[in-house]
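Quick one: the structure is below, and I'll ask about it shortly.
Of the protein chains in this complex, one is absent; all others appear in place.
Note that the chains take the letters A, B and C in the order they are written out, and that residue 1 is the start of every chain.
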Amino acid sequence: MSEYEPKIVSFLCNWCSYGAADLAGVSRFQYPDNFRVIRIPCTGRMSPKFFLSALREGADAVWVSG
Amino acid sequence: MTLSEVTSISGEAGNFEVEVLKKPRYVDMNKCIACGACVEKCPKKVDNDYNAGLNKRKAIYVEYDQAVPLKFAIDAENCIKLTKGKCGLCEKTCPTGAINYDDKPETVKLNVGSVVLAPGFKAFDPSVFDTYQYTKFPNVVTALEFERLLSASGPTLGHLVKQSKDHEEPKKVAFFQCIGSRDINRCDNGYCSSVCCMYAIKEAVIAKEHSGGDLDCAIFYMDMRTHGKDFERYYEKAKDDGVRFVRSRVHTINPVPETNDLEVRYVDDQGKIQTEVFNMIVLSVGLEIDGSTIELAKTLNIELTPGNFAQTGTFTPVQTSRKGIVASGAFLGPRDIPQSMVDASAAAGVAGEGLAPVRGTMLKEVQTTPERDVFGEAPRIGVFVCHCGINIGGVVDVPSVAEYAKTLPFVEYTADNMFSCSQDTQDKMTQIIKEQNLNRIVVAACTPKTHEPLFQETLMAAGLNKYMFEMVNIRNQDSWVHKESPEKATEKAMDLVRMGVAKVALQNPLAEAQLQVGQTAMIVGGGLSGMAAAETLALQGYETHIIEKSDRLGGNALKLYKTPKGEVIGDKVAELVESINSNDKIKVHLNTTIENVDGFVGNFKARLKENGEEAFLDHGIAVMATGGKAYTPDEYMYGNDPRVLTTLEMDEKMKSDDSLVKDADCAVFIQCVGSREPERPYCSRVCCTHSVDNALELKRRKPDMNVFILYRDIRTYGEKEYLYKEARDAGVIFVRYDLENKPKVSVDNGNLKIVVKDHVLNRDLEIEPDVISLATAIVPNTVNDLAQFYKLPMNDDGFFIEAHAKLGPSEFATDGVFLAGIAHYPKPIEEAIAQGKAAASRAITLLARKEIFTSGQVAKVDPVLCSSCGICVNVCPYSAPSFKTEGPFAGKAEINPVLCKGCGLCVASCRSGAIHHNGFDNDQIFSQIFAVNA
Amino acid sequence: MEFVGLEEDRLHFSWISSAEAVKFADVAKQVAEKVKVLGPNKKFVKRYPTKDTE
Partner (left out) sequence: MDAYTDKIKEISKKILSEGKVDVVIGFRKGTLGYMSEPYMAKSEKEAENLVFDCNCRMNLVNYVTNRKDKVGIVVKGCDSRNLVTHIIENKIKREQLYIIGVPCTGLADKKALLDLAEGEITSVEDDNETITIKGDGFEKKVAKSDVLQSNCKTCIKRNPVIFDELAGPEVAELEISDRFADVDEVEKMSADERWNFFGELLSECTRCYACRNACPLCYCPTCFVDESRPQWVGKSDNETDVLTYHFLRAFHDAGRCTDCGACEAACPMDIKMRYFTRKTIKDCVEKYGSEAGMELDKRPALDQYKINDPNEFIK
């Protein structure tokens, strides 16, 4: 690989950031393609297990957004 | 019905004929997928009204991105094709053929029983003022324009810049209050617009936040009116955060030569003339009723107030002068969001009162396909990848993604569709699911937020459980945002599809629990709001019980004298009590307390103590109308001298025309007694109006009486402002004091004496009144046990915390429990009654369903793994988890699916891993994590 | 996580309302940039025997 492209696992709240991400699409705002989104019903669903697991499985970073 | 106008209403309550003019949209709503391709091509730019004209939109447009319905429309006045017959680019571009230039206006006739008017307001246009030179100086903007400048979705994406050509960031911003409000010299709006003080503070705070804090914001005001719930706290916090408040009305603005700045001249608190230079001036424009609304009111034969708002009665706050037509929102008077929400619910409730007999008579049955049992089957996953025309297909290599999906575990069938959401594709998908015997479906397309329900219907039509589905977002979160790197976008799409397939493989069919809603309502509190709620519930046909701890209905209203509109409160309350008592749907329980409550929405059971005897009441919903009382002051000689009264005591004396009042030559009202103090940092909302009204009444009775009102800010919001003016005209003397320099009351030679510092004269003023009326704070009744029974939150002041401060003022986060009256926040009669009706109306939306279907995506406890630690019971905001009290797993937690909102907080909190989350279970999320990397 | 030595920028939290598309894109850019600066994550990664641990 020529340039390092991190994989970032994103946990997005269905009601907030997931909607914002959709809207970013509608508005055609361009942003990096490093994110792999997992939709969660609420950031309250976010368990430390998921951070650990994501890192364990080779994610370069985790982004949780409510 | 959008783009529509009511042209006439004939008939009468229960049988109106409404004529509606439906204007053409030129876009077929059924075909438009809101992809926005047309907007990119449209060559015609138009001022964007939504952003207060600060930027441009196209002639084909959607007003804002979250608009409902999210369908585009053509602005016929500006469209080149419609005005000049040329262009037609949008028609060529539209991938679904939704454009129809031949769309025609049509007139629709509706037969309805009740009408709700919610025409809203328009912001005051300050162009008419030459003082503020709004049209001349670019850096004089309206608050609405400023709001858009601060908004992340606004023309500058939330970046605050000056509107002069330099577009630099301002360093100093001034807000001028009461522009187009409380002003009969230069405009006709004598009323207070009620919301501007608060929005100005909010804008100042946000502007400071956006610019990192060194922005100077000064608000020039006459009286600071933060009378809403938690608003006073916000005001105090804004002061702490450095927002400056200057009590002065500015009359002159001069441009500073060679710059785009503006010099402001004003008279300060000490009466000195000051000048200060600002980069931007925000005009806090008021609310007013649009001319077209006034026309409509004339057409409909609705009476208006002097401010052109709908005329209503204090005890019938949403009822217009024409029977069967109710109103809500700013048409009833200038108001904020929570009040508008209250009105809206109240209007719906009152409108429904007349419709109760025919409810449910025009329903149609829906056809359903029986669900196929897939238990024990290995996953057979179908993956459908959507091109969405060129929206996805233009960036992502859709066929390759579909091809790739074939290689994933359990995937039996893949296809790529041009438009997955079109009806013919839906039919085809149904057929394929049946033919291929698929039991789990992945659709890689737009976003589940808009399209999940549609595809779930397709699953159901094919006999699959609707939860055996996962949507993969490869448009909004992929093709649209990575246009420049199609390869990477394709790679991402494949990753996302892999994650979706991994998740859906572990999905099981979910059942939606069904719950009967008990059709009985229980109202706690027999004051005005409680009675208003009972009336609406009973008139809509529900058995209603009022629980009142005292020996009579009426609450605080029994002590009041008259309304500012002149209605005698005692008579009106008696009428209401009579109508409650004579309604056979309403049962009143006097001398009754609630000892305990079990159950949940639809199935509450209360243990009552009625006249000392135990009784039980099953109820489906409950309304908390527990009210409040007057604070008992310990200052201003209260309790030490019989001539010092509280407002309620003053009302009694005025009712009976007591000699204390009748013989008085001088009366003083002291405002904010116990309110807006550190220990009670809220405004009690009603006291200014009440004192002003009583002062006026004294003047009416005895015009030469000396009447003083000692105040901090006069908060006669809305059209109550007329009273304030009337009082000044009648010679009531208003003297302002500060919290730091409160008036001092003493007795000198048997005479009452008040010393207060007069700001205008800057010296002490001595008054020797014969009677003093203290505007005491309103404090909520103590209802800790009730709060505990229903698990309802309370704020530091003891008022209940509603579900949502703006959007859900009359309900709780706990399902099935509603809120009205002073228990929510201090409020005058009309607002308490409106909220009673609003709470009833919100309750009816639940009762009318008779049964509730819960979502399948809820949390569920595995009792074997549960360690009974109680963390789930404690963290849940909706009180869904509880401990089992019987059976083999007694002591273990269980979650009521009816109350569970599926947020997953308990699942994440459970150390023992005992809680499963249907639809978002740990194994599913882990499988997605595992699938991130191939 | 920081305490055990994971770099601060490997974990990001944000609050973005559903209307804040701009903020979403901005934060996304910042997050991606910060993680790029860090380089590939080597901590906490489970190394499976079958996988190249290079």
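Definition applied: a contact is a pair of C-beta atoms (placed from the backbone, for glycine too) under 8 Å apart; a residue touches a chain by one contact, two chains touch by 3 or more.
Predicted, not measured: the structure shown is a model, and the values here were computed from it.
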item: Chains in view that touch the one left out, judged over the entire complex; value: A, B, C
item: Touching the absent chain when the full complex is considered, from B:Lys165, B:Lys364, B:Arg763 or B:Arg911; value: B:Arg911
item: Positions on subunit C where the hidden chain makes contact; value: 1-8, 12-15, 27, 43-47
item: Positions on subunit A where the hidden chain makes contact; value: 48-49, 52-53, 56
item: Subunit B residues that touch the omitted chain in the full complex; value: 864-871, 874-875, 883, 891, 909, 911-914, 922-923, 926-927, 930
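As a convention for this text, only the chains that are shown with their structure count from here on.
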item: Subunit B and subunit C: spacing of chain centres that average the CA atoms, whole Å; value: 37
item: Centroid spacing, where centroids are CA-atom means, of subunit A and subunit C in whole angstrom; value: 9
item: Whole-Å gap between the CA centroids of subunit A and subunit B; value: 30
item: Per-residue overlap in subunit A, given as positions that touch at least 2 other chains; value: 5, 18-19, 21-24, 26-27, 29-31, 57-59
item: Sites on subunit B at which at least two other chains make contact; value: 65-66, 481
item: Interface residues, subunit C side, partner subunit B - complex; value: 18-23, 25
item: Contact set on subunit A toward subunit C in their complex; value: 4-6, 8, 15-24, 26-27, 29-32, 34-35, 51-52, 55-66
item: Complex contacts: residues of subunit C adjacent to subunit A; value: 1, 6, 9-25, 27-29, 31-36, 38-41, 43-46
